[in-house]
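To keep things clear, I will list the structure first and then write my remarks on it.
Shown here: the complex without one of its protein chains, the others still in place.
In this document, chain identifiers A, B and C correspond to the written order of the chains, with residue numbering beginning at 1 in each.
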Amino acid sequence: MKHEKAKKFGMVIDLDKCTGCGSCMVACMAENNVPFREDETDKLLSVAWMRVYKLTNGKPFPDADICYLPRPCQHCEGHHGHSPCVSVCPATATDYDTRTGIVSQIYARCFGCRYCMAACPYHVRLFNWYDPVWPDGMEQSLNPDVSVRMRGVVEKCSFCIQRYQMAKDRAYMEGREDIEEEDYQTACTQACPADAITFGDLNNPHHKVHQLARPDHRNGGKPRAKNLFRLLERLGTNPKVYYKSSREWVRNLGDNHDAIQEKA
Amino acid sequence: MKIDRRSFLSFTIGGAAGTALSPLPWKLTDDMAIWTQMWPWTPVPEKGEVTYVKSACTLCPGGCGISVRKVDDRIVKIEGLKGHPVNDGSLCILGLAGAQLLYGPRRVKAPMKKINGKFREVSWEQALDEISKTLADLRSKGEPHTVACIADSDRGTVPELLNRFLRVYGSRNFIRTPSIQDSYELTLNLMQGVRAMAGFDVNNADYVLSFGSGILDGWGSPVHMFKAHSLWREHGGKLIQIEPRLSSTAAKSDSWIPINPGTEGTLALGIAHVMIKESLYDNDFIDNYSTGFHEWKRHIIDGYNPEIVGKVTGVAPSTIVGLASSFARARKPLAVCGRGKGLTPGSLKEFMAVHTLNAMVGNIGKEGGIWAVPEPEYIEWPELEMDQTASIGTQQHRADGAGSSLYPQARYLLNRLPETMNASSTYKLIQVLFVAGANPVYSMPGSADIKEAFEKIPLVVSFSSYMDETAQMADLILPNHTFLERYEDVPAAAGYNRPVINLARPVVEPRFNTMHTGDVIIRLARALGGTIAKALPWESYEACLEEMMGDRWDTLVEEGYWTNTDFAAPQWSEAFETASGKFEFVNKEISSLARYSPVKPEGDEAAYPLILIPFDTMRLWNGYIGDPQFVIKSVPDTVLKKNDVLVEVNPATAKSIGLRDGAYAVLSTPKGKARVKVHFYEGVMPGLVALPRGLGHSAYENNLAGKGINFNELVGPFDDAATGHDAAWGIRAKLAKA
Amino acid sequence: MDTALIPKGVKRCPLPQFLAGLGAAHVVLLWGVFAMLLCWLKGLNQTNMNNAYGFAMWIWADRAVIALGGGAFFTGFLRYIVGKDKLKYIINYAVLIGFICYSSALLILAIDIGQPLRGWFIFWHANVHSMLTEVAFCLTAYFFVLCVEYLPLVLENRQIDKVPFFHNLTHNMHEIMAVFAATGAFLSFFHQGSLGGVAGVLFGRPFGFREHILIWPFTFFLFTWSAAACGPCFTILITKITEAIARKKLVKDDVIELLAKISGWMMLTYIIAKTIDTIYWAVVTAPSKGLALSHFYTNNALYGYWILILEVVICGWVPALILITDKGRKNQFTLWLAVILAVIGVSLNRWVMVLQVLAVPVMPFIKWVLYFPSWQEVATTILPVAYGVILIMISYRYLPIFPQEAELNPLEPPALPEDEPEAGEEAAQEAEVQEDQKTGEGDLQPAEA
Partner (left out) sequence: MFPFSFEWIWDMVHMVFHGALWYALSIIGMGMTYCIIKAAYDSAQGSKGDHH
């Protein structure tokens, strides 16, 4: 294969469209063999790669407002691929792929020290506190393209990397040099009933995600488009998930401002 | 050889050193790492050939097309069907978890008979024999009208087969589970003279005035509504949400208008008042295509000025004026109603009030307006040939009182059934009850009364694929294949404005000893013989379906769905089938109905100072299907914590009772009591308690069973004076420290 | 019965009493082992850790014992490299305490990881950019050094020493001990620092993150410095406790005072650096991430400004100022107070740099998460304490840990070493010890008399 241009897969999530319905969460669970237990109400023990947060504006009735914010792995690039989690993993069980921009997790390599979880400010990394168990018969709906994780390892959203692999395989079989935008879409993007998620290559100006976010690659990938923001922009994590909201209070909740406001 | 201490030491140390230097420890360490990667109890999904099967989701009335991903003969994922007019590739949370219903532990694996309170497996022959004997018996006794059937729909071949079977057998007691469809059907019938489903051209509407409809909480066809909402966001369409609680729909709306619960109809008439006063209506429609406007107008002018309406509804008069003006001035305004997911029919007059708004802006049958979608016409069966028993039986009153002199308008009144049955302790109103695709024991308000009524029925037959609450109360369970194992036509998508037929098909072979309900009915008919066998002459359900579909069959098999792309709503001149041929604001029938007044919640204000309202979300399903594992997993911990449900209370209200955030409390209503936790929520109107629907199951696997409480246990039905349908939207309640 | 094993010229309690005390410690040990097995067999769901608290009590305990065990490397560094010869009277005990601390740390790590059988991946698939890799390597290597330093002590047991080979080995090891000590000091500087770096490099966690010098964050240096400062305090504390329980002097005051003095100046310099670091972080680093200092200390039930004052002022400045004064060191009360405060201070620092880092919400729309350990975590954390007590009891009884003991406690009248010591006073001490073990399960390590 020739040297192909590095891709940078990312997402734009339109919070004006997102209804908080949870389809993305379940699509992800079904696609990625996420286990479930009888009681999943302790969200700190629950494994869900995609989590939908409910943001509130903190105002009393009737000025109260809420907004849903789906949070997959942000696939931070940091500076030169030094995402918060990748550089801390002692066993090289997670990796930043500079060809795709995807932060991967190698379950068979992870020995469960959880340092990466401590490093991630977005809480995208989840530990398998329990043995995954499927009630008799339910293991039949497991997806063979994604390995089942064992107890004691960390897992997280992979941008459905198996779909990228399959898209590449398909393109190769069909004699195409590269994959098309629609060949590789994550399960959550595909499922979203509100079409709130747009996924694609941020480096490719023809991709919708690039046109929506207009990332400023010389400036740490900051969005140039109006009303777009990234979570915790100030930390320098350089994430590849962009959010869009026309509501100012929502955009404000994307980062910490208290120190800045105090100065003002 | 003598082993002394020294040689023993040397041997041990030397041995240890030798072992350490050999490849053994390295090999063992390596094996260990490999072993931890495939613990025998961690499943390894098998690879295989990947195929996609087009089918239909039947889990809600939404009518979505699905594309099922298979690996060999396993279903691994359900996705939305690309190009489908309703959902175009997307799918809702429940549909996505559909495979869990196929493979999960809640399945009924074989026909079951309850003997001494416990279910025993029986053969299909034995089960069908037993039923046909009982049915033959009742006929010979001249009591065929004591057989009834509850189904979730009255459209499509399976419900029609059930209905046909019942009729030719001699009973009129086919009962559809209640929903806003009841009220919309009646509204269209009374005002437009048509028998049709209400469809909403939401994709083209640009100003949607929603009277409490959970457009983004599962109302209508959820995915279709979501997509429409996204279109509004892109094209500047507006959504105005009128409801007492900041639901997901309200949060996404452009303007949330909190309103005193139950007074939505009053607000609609208040808006109508302003529109009349300011002549903000479509003169062409009013003058040329409607009658009774002036008579109706007087009544509105007198009773609904913004001040009065403001007092009743709690909405500022200026807001009412503003709403009227922006609604009427919008290019394509649309008003919708039916609270939450639309599971309660509600007050007919409220629906009619909202519908008059649509009429005044002249959006009936127009782009972006409300359409009358005709019933599917593909099921054309020959006129029934009834024998004497059947003729006499079908002349009897319906068991639920629908169509009686008291409630002449209603077609089905499942909510009235328990009261009627429980009132008559000796007379056998229903002796055999079939339940197909419904779970009334859970989903109907007044659970206790429903259970009492069910206990009185000598033979309850459930067709459920799952061991749900109703199946648990049945005497016989004849499990249907799940929607992934059977053929079935799904005509129409709720709230969609064009005719569409989806075809569910067996994506996999039936996993268990189940039988298609259509086949069961045909076999029962055959067993009963005579006119009954004649009326259902098909070899099998599949044969019947294929015959009904006619030349659509090939399209259905090929595409997974069929739609009439040329369908257009008729011109106003031809649209109305009333006596006047016009839209009728007032006519004889409408005038005979009780006047509109807001439905009051049951209970005494002094004893129950608060009002309990239910709310619906996409993550909790409360119809026939209870949440599968993935869906209940997605429920946030502000709704469910361990087994406790959290009720939403405004902090001001909670503090006045002395309740802290997260504290236990006792929630009591005139109908029942429950232990709940309190969740402070600024998005709920003071004085209200909001409880999610869809929890409190006693059936299903432990992921769902025993979690939270069922709203229906705390509320009873409240008959709409006009129709007899359930119009309860809440109940008076008290919240006290636990 | 075991008199042949007891070092010459010192008196020890009767064997049955010793065994009774040992038994009591073993009960605690077994409780810990049971909890450990639960964690291994059933998994880490036995703990109260969760996805917000990937690091919790264990990692705190780990860092705390390593900081406290820092007495070994720093005393060794002073004795062998700097040439403070006087410290040879306490170096044995410092090494023993270090050995206990480090072996405990390794044991706790083996329980803490989700896949203990893959623990060796940290070496095999090492990611050199990770602070934890540096920790693991230096920790393990330094543990080897501690073994090497502890070994001659074991070999000096009266019976073992009779074997010529072991006698010679001991001798040779003492000869080149400075080389081992230097290697140990080198390794320790790095792993203590890396432990500090663990939180300092987390640029996603503004509470822990610090500015960098080269590749190392400030916390890297602060951790090394604080371990060097507070480790000796812990050595002094344990020595003092041992003396209190044994009711006899084991190390001369001038030795203790020398160590305390060095420790005091180390602490003072450390706390100055720590204060500067805290101010810089509060004024520059955290605000650059959008966070005001108040964000880290308000809106939650536990972490208030008090923790900062307690750590820096009460358990930092106070002991430092006590220990740099002659009076403070000489006065037994203030000496005790200072070493206890120093030990609390460094433990608190490790707590804050593990748990508060994770407790602080970073995304503006989430809340603080507080944590309370499960009994399995508590038991497995006490396990090393019991193990330490046992090792100290055995070592004290059979090995010549304290070179000055015989001199400070001459046997009067000169008794035959084979004689069974009389019950009387010793029995009373024994009883006290057992009581101590029953009641005080804290981080004090009572030693057997």
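Simple rule for what comes next: contacts are C-beta pairs under 8 Å (C-beta built on N, C-alpha and C of every residue); 3 or more make two chains touch, one makes a residue touch a chain.
In this text the structure is predicted, and so the values were computed from the model without any measurement.
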So there's a chain missing from this view; which of the remaining chains does it actually touch? C
Out of C:4, C:41 or C:128, which is the one that touches the chain we can't see? C:128
Residue in contact with the excluded chain [from C:5, C:20, C:33 or C:141]: C:141
Across the whole complex, list the residues on chain C that are touched by the chain not included here. 123-129, 134, 137, 141, 144-145, 148, 164-174, 176, 179-180, 183, 186-187, 190
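What we mean here is this: only the chains that are shown with their structure count from here on.
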Component check with chain A excluded and positions unchanged: what groups of chains do you get? one piece
Chain occupying the most central position, where position means C-alpha average: A
Does A-B or B-C have more contacting C-beta pairs? A-B
Compute the distance, rounded to whole Å, between the mean C-alpha positions of chain A and chain C. 41
Where the CA atoms of chain A average out and where those of chain B average out, how many Å apart are those spots? 33
Can you work out the whole-Å distance between the CA centroids of chain B and chain C? 64
Shared-contact residues (touching 2 or more other chains) in chain A: 42, 46, 56, 131, 150-151
Chain C: which residues touch two or more other chains? 115, 118, 121
Touching chain A in the complex: which residues of chain C? 43-45, 49-55, 112-116, 118-119, 121-122, 124-127, 129-133, 136, 198, 201-206, 286-292, 294-295, 357-358, 362-366, 369
Could you pull out which chain A residues touch chain C in their complex? 42, 44-46, 53, 55-56, 69, 78, 82, 84, 87-93, 109-115, 117-123, 125-131, 150-154, 231-232, 234-237, 252-260, 262-263
Along chain A, where are the residues that touch chain B in the complex? 14, 16-17, 19-23, 25-27, 29-31, 33-34, 36-43, 46, 48, 52, 54, 56, 58-62, 64-68, 107-108, 131-144, 147-148, 150-151, 187, 190-196
